[in-house]
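Here it is, the structure in full.
Shown here: the complex without one of its protein chains, the others still in place.
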Amino acid sequence: MVSWFLATPGRIYVLATLLPLAAFVLLFLGGLVRTTTRRYRRDSKTASYFYYMFGGDRPIRAGAYLVTFAIGTAAVLALIGLVQFLRDANVPDHTAAMLDERWAERTIWAQIGPIDPDSPAVRPAVKLEIGYRIDHLTAVLFAMVTIISTGIFFFSIGYMRDEAGGSVTDHEVMAPGHHDHGAEHHQGVHGHLVRRGRYGRFFLYLALFCFSMLNLLIADNLFQIFISWELVGVCSFFLIGFYYERASASTAANKAFIVNRIGDAGFVIGLAIIWTYFGTFNFQEIQAKLRCTPNDSDGTASPVDMVDTMVRGNRVPESPNKVMLTPKGKDILLFPAHWHAGWLNKGEVMARVPVERDSDFTTIPYLLLIVAGLGIFLGCVGKSAQFPLHTWLPDAMEGPTPVSALIHAATMVAAGVYLVGRAYPLFTPEVLLVIAYTGAFTLLLAATIALVQTDIKRVLAYSTVSQLGYMMLALGVGGWTPGLLHLITHAFFKALLFLAAGAVIFGLHHQQDLRKMGGLRAKMPITAYTMLIGVLAIVGTPFFSGWYSKDQIIGQALGFGLANPAHFALAIAPILAAALTGFYMFRLWLLAFTGPPRDAHTYEHAHESPWIMTVPLIVLAVFSVGIGWGPEFWKPDGSLVGQTLHKAEPASVELTFAKATHAAHENHLLAGGLAFGAALLGAGLAVWIYGLRKFDPETLRSRLAPVHTFLLMKWYFDELYDALFVVPTVKLAYFLGRFDKRTALPEDAEAADRRIDPSSIDGLLSALGLLMLAIGIRLRAVQSGLLRRYILVLVLTTVVMFVILTLLGSESERRMRG
Amino acid sequence: MSLPLVLFFIVAFTTGLSALAVVFSRNIVRAAVWLLFTLIGVSLTYFLLGAEFLGASQLIIYVGGTLVLVVFGVMLTAQGPFLQLKTRIAEWVIGGVLAVALFALLVKTSLELGKSAATTPTDPKNVTVGVLGSAFLNIKEASPAAPMTGYPAGQEAPPRTRMGYLLPFEIVSVHLLVVLIGAAYLARAKKRMPSPPAKGATP
Partner (left out) sequence: MTELTLTHFLILGAFLFTCGVLCIATKRNAIGILMGVELVLNAANVNFVALARFSPTFQLEGQIFALMVIVLAAGEAAVALAIILNFYNNHSTVDVDKAEDLKG
């Protein structure tokens, strides 16, 4: 058994990914047994035995423990894998190929076409693969996801205990007025809905989500990522709509899925372009095809000025087999699996196009590469809630808080950023610019909205959107490592913030409005101070984890702005946002935990959460501080995690952003100072207004009322989308539906039912069916049962056949005789 | 106008008329008798063709066996002395038309076949009882020699392989045994249902 792991140590990650899936399957089967035996529990002894074994009328708690155990084990395995991998990778003479042998595997899942890539004149096989590839990025992210998930799972065991009862009253839903026959839901006190608890289902979905997310992280090809992409979207849908009887929750779930889907349409377009031109989905293969590798297939060194760059050229019209390499060509040269460096001189290169086998050069029009990059980025926009597909994330707060923490803060929304990082060699400088601007705009958009929100979870949701904008901006301006480092640090402190908010909500018996909180520091100290740590981290206080990543991002952005003065706005945006972040985060904390309690009733009943919920908070707080540390923790680039991530950086980053990175290095003190100053400014302002109460926010609100309303209404995006897309679609649907409705029925309903109305599509199809019926009835008369009639028919058939054969025979005879 | 031809015409006409009478007679017993005459006529045809053994066995088996069986059947299923089951005119017409068409086709094909080169008269003494018997006992040397058909024109046809017919002989014997048992079982004595009121049958 152990030798299976030792042969390819990467399999430890496969095991860690499959553990949550196993937990999911077990829980699912248990639930299935329970549901099917529920109907017969009074009739049959076996059925009732199974029913009560799997929980009976109350949800079974063992499922939650099983899932938590599974994810905990996965976390342990992830850490072991991380250590192993780093040790393996640090050995000097382990080349990348050797590492791939031990930490990557793939297998063909479905294939059309020949297996041999050199078979002549046949297109190479199109194939879908399943595989995994572990590199520094994956290893670190995997450990992060599993650790945070474990913490959140422990938290949810306590948080969701309300759902563990046999009957749960949902105070936000009014029960239907009549008695349900299934007696599943019925009216409780004050007419509120009473239903069975759904404790197990929560962990079921979370287990599936964990599996999908981990699969996304270890995937080595775009298609597998797409599958996981959709799966996490589905799990998000289930979990947001967990309290599905609430109209707000089910609508929010729909919204999340639909908006995500719009992004996925772009993703699919990107996938299609990539498949068509590259013929493969594998990241390594795409990178090798797109960017000139340092050595050709024989090991000869490639021209130095072309290594890791995209080689542009034009097809020569006279001899379509050739590509003329020019820096401003319309096409990009795609390298084959086997190629010779000697072919890549300036000027012509022999390229056998269109591609006939794997060893041929081919080209992709530059425009289409941009489209592909934008398509994939659109998918990331949807998943990571960037502008314009950001509207779903705040509404997703309808789900339980652990869901918000795990999915909509730490992991799923990070998938978009992860994909941008993974597919980085695919993006042309234009696409990267678009990414940067999108990130910058989202950054400011969300930060301004968060300034005025009153729901504790909404503030955090917009904060998440804003921080994701930070990451996108970072990736767009060449800060690959800072962006992904921010992903990791953000995951920890955002999860911490959400869980702390959850603890607050739990302690206040599901009160989420900031205007009703205040002074909770005395009542729930652990929550308060862990949350403070999270706030300090997100603001970018030195030596907290957020500082290491944010500082670098701002530095890189400033460097980019200095290197390309036309895009200086990209340098200003993050600094501005840092100030805004400082302001609203401190506002959040101060409103909730300091000052006089605004609502006496809420304050009365507030209490600290049980230990099962506070311990994860403490653990996450420790991580929020320490994850960014390294051996030289006083340096902003001294983060150990950051240095690990740097090893996974694609070589093209350095090349494309050489000037910007250089400028960033030169001005890093300035950047750090600006960042710190901005954060201090924002935080100070918040403390002045909300902490020391030297200034009444009410006056500001009344004076800038239109601005306030604009921000409060989320820049009216929901209304805009409603008017632009939703209303026309619904109108069109009603219009088209009219084609299918029948004309007004006369008083005699029976005759009308029998009448076929071919003017409606429904009637047309019915007419077709009735026609078949009539033909069948007529044809039935052939089988009369009368022997003699059969004989006559037989003779008739024989005669006819004879005639035909004779005619045909004489025809052919005549033709043969000539 | 050779003798064989005259004889043939006499026999053929008799057979044909008897066959027509079988079809058109309404009384089933009468039809059985006309069938008798038809079968005798066919036997005479065999004699004309030089197949004496076959003619004889036709008389014995068909006339003396099958026809007696048919008459027995008629008697056992009698439904009254003058009961007739009539067919409607329309069915006669349709049947007649189809029969005429079928006959025309067959005649046309026969005429063409009769002109083809593969049909030359053979010596009836080639196939006598002895030869038939030997064939059934797998004694192949007694079979008449003849070239094989179906070879393209111009190619030399190899001499035919002598064949024995022991296997079909045995199979037919087993078959007869099976038929014996089967028929005996099917027609065993059972309780007879009471006769229904006479409906749909005209006296």
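Note that the chains are named A and B in the order they appear, and that numbering of residues resets to 1 at the start of each chain.
Definition applied: a contact is a pair of C-beta atoms (placed from the backbone, for glycine too) under 8 Å apart; a residue touches a chain by one contact, two chains touch by 3 or more.
Remember, predicted model here, so these are calculated numbers, not experimental data.
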Hidden partner chain, touching residue among A:K328, A:R738, A:R780 or A:R817: A:R780
Missing-chain contacts mapped onto chain A: 780, 782-788, 791-792, 795
Missing-chain contacts mapped onto chain B: 1-2, 4-5, 8, 12, 15-16, 19-20, 22-23, 28, 31-32, 35, 38-39, 42, 45-46, 49-51, 53-54, 57-58, 61-62, 65-66, 69-70, 72-74, 76-77, 79, 85-87, 91-92, 95-96, 98-100, 102-103, 106-107, 110-111, 113-115, 118-122, 124, 126-127, 131-132, 135-136, 143-144, 146-149, 160, 163, 165, 168, 172, 175-176, 179-180, 182-184, 186-187, 190-196, 200-201
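Everything below uses one rule, namely that only the chains that are shown with their structure count from here on.
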Averaged-CA centre spacing for the pair chain B and chain A, given as whole angstrom: 85
Residue numbers on chain B that touch chain A, as the complex places them: 91, 94-95, 98-99, 101-102, 105, 108-109
Chain A - residues contacting chain B, complex: 788, 792, 795-796, 798-799, 802-803, 806
